[in-house]
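Handing you this structure, nothing more for now.
Note that one protein chain of the assembly has been removed; the remaining protein chains are unaltered in position.
By written order: A and B. Residues from 1 in each chain.
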Amino acid sequence: MSDDYLLELNRRRFLMGTVATIAAGILGSQRIADAYAADFPSRNIKIYVPTAQGGGADRNMRLVTDLWKDVLKVNFEPSFNPGAAGRVAYEQYMSKGADDGHDMLFGNMGPEVLNWVLKKPTFPLSAYEYFFRVDEDPSVIYVSKRSKLQTIDDIVAEGKKRTVNFATSRIAHPATIGVMALGKATGAKFNPIPMGGGRNTRNAVATGELDFGALPAGGMVVQRKNFNMLLLFADKNVLGDKINNAPTVNAKFGTKLPPLVSARAFAIKSSVRQKYPDRMKVLEDTLRKVVATEAYKKAVVKAKAPLELISPGGPAECAEYAKNIAAIGEEYRDFLVGADAAAKKKKKKKS
Amino acid sequence: MTTEDMREELSGGIDTAQDLHKRPKRSAGAELVIPVVGTLFALYYFSTIWDSPWTAQVSAFFIGCVLILTSAIVTIKIIGALRRGETTLNFERLVEPRSYLPKRLGLFALTIGYVIVIQFAGFTLTTFAFLFCAMALLNDRKNLRFIVILSLIMAISGWALFIYAFEVHFPAGPFELLMKKVL
Partner (left out) sequence: MEFNPSIFIELFAETIQYWWVIIPAIFLGLIVGAIPGFSAANTIIMLLPLAIVLPVEIGFVFMIALYCSSRMGAGIPAILVNIPGTAGAAATPLDGYPMAQQGRGQQALAISFTSSVLGGLITTVLALVAMPWLAEVAFYLHSVEMIVVMLFGISLIATIAARDTLKGLVAGFFGLMIGCIGADYVYETPRGTMGFLELYDGVPLIPALIGLFAISEAMIVIDRDSILTKRGKEAVVTGGWGPTIEGVMETLKRWWHVVWTSIIGLFIGVIPGAGAAIASFVAYQQSKTYSKTPELYGTGHIEGLIAPESSNNGVTSGTLVPLIILGIPGGATAAIMLVVLQYHNVTMGTELFLNNPKLAYLPFTAMAVTYFLMIFTIPPLARYMSHVTVVRTVYMAPIVIAFTLVGAFVSRDFVFDMYLALIFGVIGYVARKTGYHVAAILIGVILGPLLETYFIRAMKMSQGDITVLFSSMLGNILWVGLLINLAVPIWFEYRRDRKKKKAA
C-alpha cells in the first residue's frame, strides 16, 4: 500500500466519509483498471484468509497483493474467515469460491495441512493445491530472559530429570512436533501446553508460568529483547544473530529431522488448473515477478518482517512441503489427537 | 417504596425471575422448558465426547452432571406441586398476555424473515422493509406516514454511518452495490 493511498484512505475514514470526492477518486481509478484488463483477470480477485484481519497472514498477504494488483491491473478483496483453526476459510472457499481463477486462498500450509490429519475436511484433499509459497518460517525454541534454563542443553538436561512443560500455539503445529521430536531424539520428556495463538504463547513464557516455548521464528525477531532463542528447526539459520545465532536441531543433536516450518502460500482449486492452465500460468508468473522485485523487499523490511524468510516456491515445492508435513503429522497422529493420552489413561485404569 | 414494591414494579426486565416467583405457580409446563432442554442438550453433549481424550471430558462432564442434577430437582419439585394441585401442566406463562400473542408471533416471524432476506437483499432495503412491517404491525397500522419516514431514516442513516463512513462489512444487496457504483 503506497503512503499516498494510505493517507487518502485514512483521512476519509477519519472524517467519517465526509470527503466524498476522495472516495470517488479511489473507486473511479478502480474502474479504469478494470477496463484495461481485457482477458484475465476480468474482475477483482477475492482472497479467502483463514485468520483475522490485522493478523500476520493479513500483513503478509497485503505485502504481496499491494504490488500484485498493479501487475494484474485488478484489485484484491480479502475475505477474512477465521475460525476452527482455519477450517472455516477452507470450507467457505471450497464451497463458495469460483473456479475461474478469480477466487483463491492465502493460508499457512503447516498448521492447516496438519488440520486434515486431525479431521478430514468435507472436500477431498486433491480438490485444492497450493500453487505459490511466499515464505518459510522455521520453528524456534525460546526462553524468557528471566528463566533459569538459558541454554538448550539446560532444557534437555532438565527434561531428563522431569517432564518439562512448554508453551506452544496449538498441538497440531510444526513447532510442537519439533519439540516432541527433540524429546524423542534426546530422551528428554516434554509436555506441550497449547496456549491458543502466538501472543498467549509468548506471554506464558514471559510471565514464568512455563519453562520454554516454541513458535515460528519470524514473529520472535521483534521480541528478542524479552526472549532468548535457543534452537531452530531448519536446515540452516538464515536469521543469524536476529535470533541469537540459535543452532539448528540437526547440527546440534545429530538428528535427521526435516525442517519444521510454517509456510504461507496461495492456494487454489485444482479444477482451475484443468480448466484454465493459461490463467494459472498468468498467476504464477506474475507472482514470481512481484516477489522478486525490490519494491516487495522494501515493503517487507518496512513491515518489520525478516527479509531472510522470503522463499518463493512453485506448485512442486508446495506439494513437496505439504506431503512432508502430512507425513510427519501421520507419524505423530496419536499424539496430535490425544490417542496416546487416552491409551495411557486406560492402561492406568487397568493396572 | 419497599423492596417488594420495587420488584413488583419491574416486570419484564432483568428482574422477571423475582417477579414471577411471587405469583401463584400455575404454569408448570413452561417452567420445565429450560430444565428439559438443558438436560437433553447435556445428554447430546455427552454423546459427542464419549470417546474423546480426558481434556475434552472433565469439565463438561462435571458441568453437565450438575445441570442434570439441578434440573432433576426442579422437575421433582414441580411434580410434587402438580400432585398437590398447586399448579397445572400448561404453557400459559410463555404466551401471556394472550392479547399480545399474535403480535409477538408476527414480530418473531418478521425477525426470522429479516435474517433470511438480508442475505440477498442487503442491509438497507431489508432493514427498511422490516422496520416498516414490524412497526406497522405493533402499532395496529396507525401512524403509517410517520412509520415510513422513521424506517427510511433509520435504514438510510444505518447505511451512511456503518457501510459508507465506517466501511463495515454488512450484508450487501442491490442498494449497497448501486451506491458503491454511484459514489
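Following the convention adopted for this analysis, a contact is a pair of C-beta atoms (placed from the backbone, for glycine too) under 8 Å apart; a residue touches a chain by one contact, two chains touch by 3 or more.
Just so it is clear, the model here is predicted, and its values are computed rather than measured.
Asker: Return the single residue from A:46, A:170 or A:269 that touches the missing chain.
Answerer: A:170
Asker: At which residues does chain B meet the chain that is not included here?
Answerer: Listed in rising order, the touching residues are 1, 3, 6-7, 9-21, 27, 30-31, 33-35, 37-38, 41-42, 44-45, 48-49, 52-56, 58-60, 63-64, 66-67, 70-71, 73-74, 77, 93-94, 96-97, 100, 103-104, 107-108, 110-112, 114-115, 118-119, 123, 127, 130-131, 134-135, 138-139, 147, 150, 154, 158, 162, 166-171.
Asker: Contacts of chain A with the missing chain: which residues?
Answerer: 1, 3, 6-7, 9-10, 13-14, 53-54, 79-85, 87-88, 91, 118-119, 163, 165, 170-172, 191, 193-196, 199-200, 202-203, 206-210, 222-223, 225-226, 303-304, 336-338, 341, 345
The rule is simple: only the chains that are shown with their structure count from here on.
Asker: Centroid of chain A to centroid of chain B, CA atoms only: how many Å?
Answerer: 40
Asker: Which part of chain B faces chain A closely enough to touch in the complex?
Answerer: It is residues 52-56, 160-161, 164-167, 180, 183 of chain B that touch chain A.
Asker: Contact residues on chain A for chain B in the complex?
Answerer: So the residues of chain A in touch with chain B come to 13, 16-17, 20, 23-24, 27, 337-339, 341-342, 345.
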